[in-house]
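The complex is shown incomplete by one protein chain, all other protein chains being positioned as in the whole.
Letters A, B, C, D and E name the chains as they come in the text, with residue numbers starting at 1 for each one.
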Amino acid sequence: MSATEHPAAHSHLPEQHAPERKEPTFVFTERQVSEKSELARRFIETRASLNANVEKANNFLVKRFSNIDHNAYLEGTLPAKTKELMGLVASACLRCDDCIFYHAIQAYRLGVPRSEQEESLNVALVVGGSITVPHLRRVYELLEELYG
Amino acid sequence: MSATEHPAAHSHLPEQHAPERKEPTFVFTERQVSEKSELARRFIETRASLNANVEKANNFLVKRFSNIDHNAYLEGTLPAKTKELMGLVASACLRCDDCIFYHAIQAYRLGVPRSEQEESLNVALVVGGSITVPHLRRVYELLEELYG
Amino acid sequence: MSATEHPAAHSHLPEQHAPERKEPTFVFTERQVSEKSELARRFIETRASLNANVEKANNFLVKRFSNIDHNAYLEGTLPAKTKELMGLVASACLRCDDCIFYHAIQAYRLGVPRSEQEESLNVALVVGGSITVPHLRRVYELLEELYG
Amino acid sequence: MSATEHPAAHSHLPEQHAPERKEPTFVFTERQVSEKSELARRFIETRASLNANVEKANNFLVKRFSNIDHNAYLEGTLPAKTKELMGLVASACLRCDDCIFYHAIQAYRLGVPRSEQEESLNVALVVGGSITVPHLRRVYELLEELYG
Amino acid sequence: MSATEHPAAHSHLPEQHAPERKEPTFVFTERQVSEKSELARRFIETRASLNANVEKANNFLVKRFSNIDHNAYLEGTLPAKTKELMGLVASACLRCDDCIFYHAIQAYRLGVPRSEQEESLNVALVVGGSITVPHLRRVYELLEELYG
Partner (left out) sequence: MSATEHPAAHSHLPEQHAPERKEPTFVFTERQVSEKSELARRFIETRASLNANVEKANNFLVKRFSNIDHNAYLEGTLPAKTKELMGLVASACLRCDDCIFYHAIQAYRLGVPRSEQEESLNVALVVGGSITVPHLRRVYELLEELYG
């Protein structure tokens, strides 16, 4: 649903500049994660290859969306760590394995301890019910490889 | 899930300019719709009042999202009419009354005949099943007021 | 997603006749339910009025869908009671208040005891998680009026 | 939720005949699609094999549902092309890879250009959010094979 | 959403003891199912291996949730068979292949005939629409192996 009553107004607005938002500092690179966990490696490689193909398409709206998406997880009022864990909870409730893996890996790269990942997943389990369990099983396997 | 592998890359990109996209031409104003249908009038008024409050908050990311959202329904490769009907199908499958009303009204304002609205809703009914039926009942009431 | 590989084949098939399926025997009429519960009365009346409007539209596909929908809950290999409770579980998991009320009322009309309604809702609560709780609260209010 | 207040009424109705609806004209056969794209070939073959097994079961209600499903995408008030793209949007919002592939292939077979597939997917991305992104990545790979 | 207004009250309550609930009597062991169906065998083995890893984590809340989950399908006011079929319907509506396979296998192990599994799936198909079809195709393949 469009968020605006008078859409024309929007199209003439200069694109508002983002408030000062900082890229988070990663403790581990994607390469380091890939060396530690085979599950992570396969996920990261498949994703990179599929993304390269999407980028080739050069679709304007997809790019705009990616920019916003990226922006939502930067250091802000809330730490990047917290927002990656929120992304994890949302992904588990909506039951998307790729999204769950992405955010669990990002949180790991930011230095989030396993106990915080598990506690976040507990919120998702309670909110989302047993239908989330197969996804939790799979991310626990990833957590084992990353932190084990 | 973030759509990008190397998020930092994105943050340094200049914001890409939208391709030439045209605002659609509406056959009816929101006021005309409100005069024709009491259901539409209440929806439009409530939405305007809630939106005014959101705009007051002046949240950067919400504004960016609204711009993209608005962009997605402009005249493009596909006519705006078609994309409003796609928004209607998506909203009915995801079962959001407000979103259904919004797109049904936009389609009406663009001159879409009732038969096309119904045929779009049929796709939603088949894809989404009987769980969509209560929503279809309510939008049929709106269609009756708009086209009856 | 279309269920058939070669759609043309289907369109030439004579419409298959339904196996012998029996209408269930209701213990209570809708009128009796409406007299017992104010929540049920309002639901039944609103639904009847919205349905009358849908029927006026005389949409072919909606009618075909309604026939199948009706057929799914008839006495069959499984008793109608069991299938209404399945409809209740599905509706609670998919979080549709109207659908929940419909199936809870149908189950009541078929003579299902409250304990079976609650046990069915427990399955939905475990499968669907706490996001179903607001819906369970509302149907417990209905159950109280129906069985209290 | 049953769409009808008085279900018995339905069961005595003669099955209403469909309005004149035409099969769409395909530009490409499934075989041609399979020769062009390995992803499409695998999808089409798996689906055909699973469908053969479903058809063996000869379940009355499944067959009835398939007929309606098929009917929803025929040439009607809206062109078959448009309705396949609506099916694509719905499938992307509801995040079903098989359904997305099915409708993207059907749209391709009907001669829909890639730009219209992308613009439809943009509607799904905006409505459905980043949780749809992994599915969009996979269908972009299919689009590349089909149109590349 | 928390189900309680005054959460502190809960934390001081002694854990209520479960009413007398009986484990159901299985007609087939998991081993027997695995010998009959290759699809079941792979599912059961993968699940056991992933579960072993989850159990190693020894997460308190996951364990508590598992206990409730187990409890919901015991013999109660409703037979265990019926509740497994309800779990099947819920899983098909929420479109989780693992959950669908789990409940179809449990129902089979309890002696549920194929016709009752199909009739349950019909409720899911009507409630959930064509988006459930790819999942139904896959569980029909399992049913064929189990009952064929």
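Criterion: a residue touches a chain if its C-beta (ideal position, glycine included) is under 8 Å from a C-beta of that chain, and two chains touch if they have at least 3 such contacts.
Model, not experiment: these values are computed from the prediction.
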When the whole complex is taken into account, which chains on show are touched by the absent chain?
A, B, C, D, E
Consider the whole complex, including the chain that is not shown, and state which of B:S91, B:Q106 or B:S120 touches that chain.
B:S91
Of E:L78, E:C96 or E:V126, which sits in contact with the chain we cannot see?
E:C96
Contacts of chain D with the missing chain: which residues?
93, 125-132
For chain E, residues in touch with the removed chain:
1-5, 7-8, 10-11, 13, 15-16, 18-19, 23, 30, 44, 47-48, 51, 54, 60-74, 87, 91, 96, 98-99, 102-103, 106
For review purposes, identify every residue of chain B that touches the missing chain, sorted by number.
1, 47, 50-51, 53-54, 56-57, 59, 61-62, 65, 69, 90-91, 94, 96, 98-99
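To be clear about the criterion, only the chains that are shown with their structure count from here on.
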Whose Cα centre is nearest the centre of all Cα atoms in view?
D
Would you mind pulling out the distance in Å between where the CA atoms of chain C average out and where those of chain E do?
22
Got the chain E residues that touch at least 2 other chains?
1, 69, 90-91, 93-94, 99, 118, 122, 125-128, 130-131, 133-134
